[in-house]
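For this depiction, one protein chain was excluded, whereas all remaining protein chains were kept in their positions.
Naming follows writing order (A, B and C), and every chain is counted from residue 1.
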Amino acid sequence: MPVKVIGFNGSPRKYGNTFKLLSIALNSARRHGAEVELIHLGDLTIKPCLGCLSDVQEACRYPCVIDDDMKEIYDKVLSANAIIIATPIYWYQPSGLVKNFVDRLTALENMIWISGRSWVEGKVAGVLAVGNDSGEMLVVSALTTTLITMGFVIPPFAIACFNENRDVLEDESTVLDAMNVGRSVALMAELMKKFKAEKWFSPDLLSRMRDVVEFSRRKALENMELQRSSRDSIVRKLLSR
Amino acid sequence: MPVKVIGFNGSPRKYGNTFKLLSIALNSARRHGAEVELIHLGDLTIKPCLGCLSDVQEACRYPCVIDDDMKEIYDKVLSANAIIIATPIYWYQPSGLVKNFVDRLTALENMIWISGRSWVEGKVAGVLAVGNDSGEMLVVSALTTTLITMGFVIPPFAIACFNENRDVLEDESTVLDAMNVGRSVALMAELMKKFKAEKWFSPDLLSRMRDVVEFSRRKALENMELQRSSRDSIVRKLLSR
Amino acid sequence: MPVKVIGFNGSPRKYGNTFKLLSIALNSARRHGAEVELIHLGDLTIKPCLGCLSDVQEACRYPCVIDDDMKEIYDKVLSANAIIIATPIYWYQPSGLVKNFVDRLTALENMIWISGRSWVEGKVAGVLAVGNDSGEMLVVSALTTTLITMGFVIPPFAIACFNENRDVLEDESTVLDAMNVGRSVALMAELMKKFKAEKWFSPDLLSRMRDVVEFSRRKALENMELQRSSRDSIVRKLLSR
Partner (left out) sequence: MPVKVIGFNGSPRKYGNTFKLLSIALNSARRHGAEVELIHLGDLTIKPCLGCLSDVQEACRYPCVIDDDMKEIYDKVLSANAIIIATPIYWYQPSGLVKNFVDRLTALENMIWISGRSWVEGKVAGVLAVGNDSGEMLVVSALTTTLITMGFVIPPFAIACFNENRDVLEDESTVLDAMNVGRSVALMAELMKKFKAEKWFSPDLLSRMRDVVEFSRRKALENMELQRSSRDSIVRKLLSR
């Protein structure tokens, strides 16, 4: 059975550079064996997150209390092996559309507090950011870090950006990057599927904590002994000024 | 043969929280089958990058023209399956020590222009950021994005942070995170080793570019037709104001 | 007449740390002579930006084509000398609520294309970011950079953050920071008001562009002559490898 890759178009425009790059990445994922689907976030109603977990950590869970189109999206994400988020760059950040989508994904990630496992753990992700101007890496870095912390894998080169005020399809280098995002995401999704993963985040490691902390403390003390006289003399010199 | 994981301590202090978290992550990687090594960047002379590739793109290559301790580090990175970068947070960014180290890694990544392949492609990476105060995610996100673009994989949960002015070993949650960084990095390194990867970035995809661009353009045009009247009426309304 | 400072609470919760810090900053601004107002973004309907300027740059203008509560907010921002944005940290970024608010402010900034002047130019801004965990500086830096590029001034120390899972009112240092945000913003708003500013962004400088470019080019050439032999020998050495 093929892996499933879903692409999310975070631009309200379905014909611009964001869409174009995403369609290229998905096309490439399909060529490398994946089943693909493209969803326009702009077609959906996705209300802002209510921040329930700040009231009670365990309150935030699947399905979210808000009754809107995220309901369907949660199930699509759960059924996918990989996602590709394509966002326009609005003020050096993802669009508000994408931000609300990401905020609401918390209902899957926060299941770690209820079922002991982030429900997106081990899925694969890629990111595309497209603007006329600048800010693409601020967008990409915030998104990839979020995805990693939620439990996604980011495979090699699974990032493509464009920040010029012209048709991205004329830019061979960016088109190639987007094709490689689709390919890398599809390959890694295959790999993750074959790998019968036990959990990627293991709370059980807590059982070894005492030993680990002791080991680290001892090593740090040994190092402190070695550096102490040189570091102390620096501080003394400074404090005497 | 076990996978090899190298941890880089980017703090000049060998006994502080940065070191402690790194030693925990490496300890955990070893428990999960890896061979590990810890290198203190502060013990090395790593001069600033000279930016040769801005003169001639192909000039930047292994070995770097600068004759300092990076020579040995290049070979260590090449022999490793994974790296973990542990950095103190200096003004919401990695320390200058870490920054020089990362800048100089370009000599391996830029081999893509000379040998058609980033020499760190397919290696695994994790990141630890430690401060007294704040900025950890700005540090982490810049580093992970850099690593992905260089060709590294970032496995799930391969990030741990601490930003308080007390002993990190007293913070159970962060210690657990660091243990999971070591474990996730070691597991993914195993996985990548088993996977006989062809290249993760494939310039050969260029051969299909014409079809791909055509496909994307056609889809965008179809979508534009569908959105045209509503979008046009919006713009007309605005321009008439 | 006192200066006017408006604070925007970007949390859906009106009683949490985000609100608390904001009320402290505004209280302090009032003590330093400002008239203040606090607006809960969660009480308003602020739909996502439609990205009209990607269709036609001049289309995006005041008032926005979307008929929702931003209408009133635009006028409030225009009447204010300063704003303070207080956001909760959702995945290392502002909440979707705040992001939509910021995206929609473009209708004021983009007036630079219609009337030759960003309508928020010369106003003052401060930023507060509050989370349980981490990411505050990624949030703050994206917001301050956006505000500067829109034409706001960011006065000294006009940033306060908190990222712990406890009552911020117990943290003396953060409370002091928030008081100073309010004070610094109020003082700078006074200063900007006294200063009869001509435009802060002057397109008229274009008239001197030819000279300026010539000057810069000449200086760069002089420097290149000085560095040429050493740089050339580096590149030659590398290329010969």
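Just so we're on the same page, a contact is a pair of C-beta atoms (placed from the backbone, for glycine too) under 8 Å apart; a residue touches a chain by one contact, two chains touch by 3 or more.
The model shown is predicted, which means the values in this text are computed figures rather than measured ones.
Hidden chain, full complex: it touches shown chains A, B, C.
Taking the complete complex into account, A:N163 is the one of A:S11, A:N81, A:S118 or A:N163 that touches the chain left out. Listed residues B:E35, B:D55, B:D68 or B:E164: the one in touch with the omitted chain is B:D55.
Only one residue in the set C:L78, C:L226 or C:L239 touches the chain that does not appear here, and it is C:L226. The hidden chain makes contact, of the residues C:S54, C:N100 or C:S184, with C:S184. Residue positions on chain C in contact with the hidden chain: 13-16, 19-21, 23-24, 27-28, 31, 121-122, 137, 140-142, 144-145, 148-149, 151-159, 169, 172, 175-176, 179-180, 183-184, 187-188, 191, 195, 197, 200-203, 205-206, 208-209, 212-213, 215-217, 219-221, 223-224, 226-227, 231, in rising order. The chain not shown here touches chain A at positions 50, 52, 55-56, 58-61, 63, 65, 92, 134-138, 141, 161, 163, 231, 234-235, 237-239, 241.
On the side of chain B, the interface with the absent chain consists of residues 11-13, 16, 42, 48-51, 54-55, 88, 90-97, 99-100, 102-103, 106, 132, 138, 141-142, 145-146, 149, using the contact rule stated above.
Heads up, the rule we're going with is that only the chains that are shown with their structure count from here on.
Residues touching across the chain A-chain C interface largely coincide between the two copies, over half of the numbers being common to both. Averaging Cα coordinates per chain places chain A and chain B 14 Å apart. Centroid to centroid, with C-alpha atoms defining each point, chain B and chain C lie 29 Å apart.
In chain B, 137, 141, 231 are the positions where the chain touches two or more neighbouring chains simultaneously.
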